[in-house]
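Just below is one structure, and these are the notes that go with it.
Removed: one protein chain of the complex. Kept in place: all other protein chains.
Labels run A, B and C following the written order; every chain starts at residue 1.
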Amino acid sequence: MRELTYAQAINEGIREEMRHNGKIVVLGEDVGKYGGVFGVTRGLYDEFGAARVRDCPLNEAAIVGCAIGLAIAGRPAIAELEFMDFTTFAMDPITNQAPKLRFFWGGQVSVPLVVRTPIAAGLGFGTQHSQSLEAWLVHVPGLKVVMPSTAYDAKGLIKTAIRDPNPVVFAESISLYSARGEIPDEEYVIPFGKADIKRKGDDVTLVALGPIMPKALQAAEELAQQGVDVEVIDPRTVAPLDIDTIVNSVKKTGRLVVAHVAHKTGGVGAEIAQQVVERAFDSLDGPPVRVAAADVPIAASQRLEQATLPDVAGMMKACLSFRQ
Amino acid sequence: MRELTYAQAINEGIREEMRHNGKIVVLGEDVGKYGGVFGVTRGLYDEFGAARVRDCPLNEAAIVGCAIGLAIAGRPAIAELEFMDFTTFAMDPITNQAPKLRFFWGGQVSVPLVVRTPIAAGLGFGTQHSQSLEAWLVHVPGLKVVMPSTAYDAKGLIKTAIRDPNPVVFAESISLYSARGEIPDEEYVIPFGKADIKRKGDDVTLVALGPIMPKALQAAEELAQQGVDVEVIDPRTVAPLDIDTIVNSVKKTGRLVVAHVAHKTGGVGAEIAQQVVERAFDSLDGPPVRVAAADVPIAASQRLEQATLPDVAGMMKACLSFRQ
Amino acid sequence: MTLSAEQQIEAFRRMWLIRYFEEAAIRLYGEGRYRGSTHPYIAQEATALGVCAALQSTDVVLATYRGHGAAIAKGADPKAMMAELLGKATGMCKGKGGSMHMSQTEVGFLGCNAIVAGHIAIAGGVALAQQLDGTGAVTACFFGDGASCEGVFYETLNMATLWKLPLLLVVENNEYAISTHVSDAISVPDISMRAQGFGLPGVTVDGRDFDAVYAAATQAVARARRGDGPTLLEAKTVRWSRHSAVAAGGAGGEKADRWKLTDPIPRFRQELIQRGILAEARAAEIERDARQVIDDAAAYAIDSPYPALEELHTDIFA
Partner (left out) sequence: MTLSAEQQIEAFRRMWLIRYFEEAAIRLYGEGRYRGSTHPYIAQEATALGVCAALQSTDVVLATYRGHGAAIAKGADPKAMMAELLGKATGMCKGKGGSMHMSQTEVGFLGCNAIVAGHIAIAGGVALAQQLDGTGAVTACFFGDGASCEGVFYETLNMATLWKLPLLLVVENNEYAISTHVSDAISVPDISMRAQGFGLPGVTVDGRDFDAVYAAATQAVARARRGDGPTLLEAKTVRWSRHSAVAAGGAGGEKADRWKLTDPIPRFRQELIQRGILAEARAAEIERDARQVIDDAAAYAIDSPYPALEELHTDIFA
């Protein structure tokens, strides 16, 4: 076992896969010599060279389009978009091309594509650099969407993403990049569609996505001191979603809270809540509660930003809202 | 009263507003001389000239970007995207610019922008021309999203959209363009955020969005013959959403079905269901039911397409699923 | 490099296949045998054939929704295409794609795309894979004058030039994007001029002249194989009467049949006869045979079954 940061864990996962499979290509802005704006691809250029770790011009649409071309031509491609907000420039390749090509060509190609992109919420970057847009992507059949919350998960999941012959959006978290975690010395992968129960509990089920996980665990710890036992579930992949694990937990607790840094309205929280309601209506003590960013643009000013984004107190309040 | 088609009604609404306000500019691909690929802007070029009704090169990002520039410079702009699927090319201006500029500049500008774009589901155009993407847009604070389902509503709502000093996405329905409706001789507008009860009923609340409305009403009629009295609610605007009208109906019926042509997972149906669950949990006889497109890409082949999209039978079945 | 007589005759034959395929597509649409739309390649046949004649079977072609011509030119099977058009299980994409999404990867036809310009960067990626694999194969990407306005085209132009990708960017300037004439959409008279700002060769040829297209494509292919990078090749033509089976587009009135004045097929026929490659009788026979192939394809497509409903859930994930 070693300790690595979340960023290093992803880096190691990519590196191992690139060693296994000489066809894999990494491309994006600043991913080469510089090692990525957040350092996630550091050292790959030196090990694998400029042909396989490609610094691209500043054009997201062509980067992802080009990555799809590589993928359908038999070269698994890992494209980076520097902030998740910039998926807006690549929505045609990400949503109209990558997840549909195989289908509308009747299975003639596969699309081994990973689009890596980090969520920046909570760092003061302002309105256009703070969005968590997984809700857009889970709405697109044919896309897989991953949101790792720990270094361990990040490594295991990036390896699965790279091996997957299908398009995957891998949503990292800038706020977690420097978080450390134990990483086994031996190789491992984590399957998609398997939630991880990050903390066992009997009173409330708290589903937390990606960057909010540390706060969710903190909320659970504080609630434990108040005698409320929270089960914290990390879906790890929101598409496919391991709804069974969530439903089983809710059948035990009768209470569901879903937390994410994305805006509340139209967020994945509604989808998870509704799937639980569909399957476990009679087990619920009360309506599922969502803890999410307020439905306002995210201001740069720290005070406003903090008030917009979900926090520990908000999750605690939500978990306690079921008690009479 | 006169009868107009849905397309003509929109056309008339735009025309009236352009007569009222000489600043308004229409822009898009084929909107000028040709009158729009679906004829919605027919005649506007002749009446208002090439300066105000502008045929643009084929570049959606610049069209919407340019429309935003017009808007913040004091010229309300109406941009057309030929299919809703092509919002993918303009996601930066639609989501990162238009709804955020006013906020991040502290109120120094307003953005009187309408992006008109039609939903094509069910017409055999295939995977990349059949998507209903309102779920992406309701997730973006600062955007209003309109989905008219009748000629009458379309005219009243487009006028409100054009007068609104804020960005509005106006999602039309190709399948409704030729549907006729009575239009008053005198001018009228329809406020945003006010649902319309398209059919009164006591047994089940059926919320239906845009293009699926005719089928929803048909399902309700057929169910009436079976003694089930369905209340059909048309939110008309999904952002802002008139949740009060829906909740009040559910408090009466105890049962909620939400139907849309968009894919089920991550669709607006989950959002509406969850908002109802949050506010009327104790009134519900059972979990809300969603009727939506299957979570698979939409095939061109008629048989597969039909099996993918929600239909009358599906809505009937959903409405009946509550009966013991 | 010159083409053998046989190759030229095969090109001639495929032109007729395309022409009859498209006429059948229009007829079948009129008969209500499929929905959606279809975008005829009529009047543009010489371009697809001229480019594909310069390619090897291991090279790759990508095209637009107006891509039946490119498909046939690259050697796709008209029967599987016609069945695809009608949304049948025997279609090359099992009926899932329809008119705008034909594809036959085993002949190097990496498909049609219904999103204008959506395939251009993808073509760049395919060319990058070819470069990395070092096989010497090249990619040709067809698109329209309208598509040349989309930003991703320029992004790809820059990247392809920078990286010297083995790519032919073939812009088919048929004067219209639906209703919009190039003069109302493009700030320069020739789209090939765009190349000047990107540092790659830009060439304009008469897209109705098979020989001219073939010659320019041959040069571009040679350049690409040498590792010298992409070429922007503009094939000027005149669009067939309508944009699609659904949308008339702008070329109405007197302009509607202007394409007939420069129809590439009789022109190529005349050339081949003058060259002594083809006799009148043989030309007529080829035309008849092509029509027969298409008639058979239509019958086959009509008789084919629709896909089973289980097909909804296949081919999404590998």
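We take it that a contact is a pair of C-beta atoms (placed from the backbone, for glycine too) under 8 Å apart; a residue touches a chain by one contact, two chains touch by 3 or more.
Nothing here was measured: the structure is a model prediction, and the numbers come from that model.
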Over the full complex, note down every shown chain the hidden chain is touching. A, B, C
Which residue of A:197, A:300 or A:320 touches the chain not shown here: A:300
Given the contact definition stated above, which residue among A:128, A:160 or A:173 touches the chain not shown here? A:128
Check the options A:22, A:57 or A:74 and report the residue that touches the missing chain. A:57
Candidate in contact with the missing chain, chosen from A:6, A:89, A:152 or A:192: A:89
Where chain C meets the chain that is not shown, the residues are 149-155, 157-158, 161-162, 184-188, 193-200, 202
Residues of chain B (touch criterion as defined above) contacting the omitted chain: 25, 51-52, 56-57, 59, 61-75, 77, 92-93, 96-97, 99, 101-111, 141-142, 165-166
Using the document's contact rule, name the residues of chain A that touch the chain not shown here. 29-30, 33-34, 37, 55-62, 85-86, 88-89, 123-129, 294, 296-297, 299-304, 307-308
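To be clear about the criterion, only the chains that are shown with their structure count from here on.
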If we define chain centres by averaging CA atoms, which chain lands farthest from chain C? Would you check? A
With chain centres taken as the means of their Cα atoms, state the distance from chain A to chain B in Å. 30
Could you work out how far the Cα centre of chain B sits from that of chain C, in whole Å? 36
CA centroids of chain A and chain C: separation to the nearest Å works out as 40
By the touch rule stated above, which residues of chain C touch at least two different other chains? 91, 95-98, 101, 113, 115, 118, 151, 316
Residue ranges of chain A touching at least 2 other chains are 92, 96, 99, 103-104, 141-142
